[in-house]
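All protein chains but one are shown at their positions in the complex.
Now for chain A:
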Amino acid sequence: MSRRFALWLLPIALLAPALARAQGASETAVEAAFLAKFGAYVTWPGGGGPIVICAVGRDVLGDALDRATAGQQIDGRGLVVRKLDSVDRNSGCTIAYIAGSPRQSVSAALAALRSAPVLTVTDSRWSSARGMIHFQIANDRVRFHIDDKAAAESGLGISSKLLALALSVRPRSGR
């Protein structure tokens, strides 16, 4: 609604940039916190080592991600944040938050990471292309869709607990 409000009343939004920034800042912080927590509900093939969270493309998260991951561990694994312009399967990412950039669109980034053991996360604010987890603001709250099928193709396992919170789940084949 907030988004629709923002879309419909874009001029107002533009007229009141400070308000919009404040709103966006809050959502960004929540998304950053979520990114820091996904690791607990996802299993990667091989596993081990720190969980590397890559912020790919435009820097929409700012230092919110750094704050959310500071001093955090998930089941003994440290959290590392990297900021990248573009990404490919050798970028060493465990989780990739893809905001897109002129150099590499969200779709391109997703294509580059297809079948790679990387949890791809997209945001409806920046793109309509969906990764395994796709953030969406619903009822003023940050929610997400889950593409379990894509996750399965990449060899990732997503906890049913997380699936239960999703707005929608694209189930993996055979489910």
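Here, a contact is a pair of C-beta atoms (placed from the backbone, for glycine too) under 8 Å apart; a residue touches a chain by one contact, two chains touch by 3 or more; residues count from 1.
Here is the rule we go by: contacts and distances are computed from a predicted model.
Visitor: Would you kindly match the missing chain to its UniProt protein name, picking from "histidine kinase", "ABC transporter permease", "CopY family transcriptional regulator" or "ATP-binding cassette domain-containing protein"?
Guide: Going by UniProt, the chain not displayed is called "histidine kinase".
Visitor: Under the stated touch rule, tell me which residues of chain A contact the chain that is not displayed.
Guide: 30, 34, 37, 39-41, 73-76, 141, 159, 161-162, 164-165
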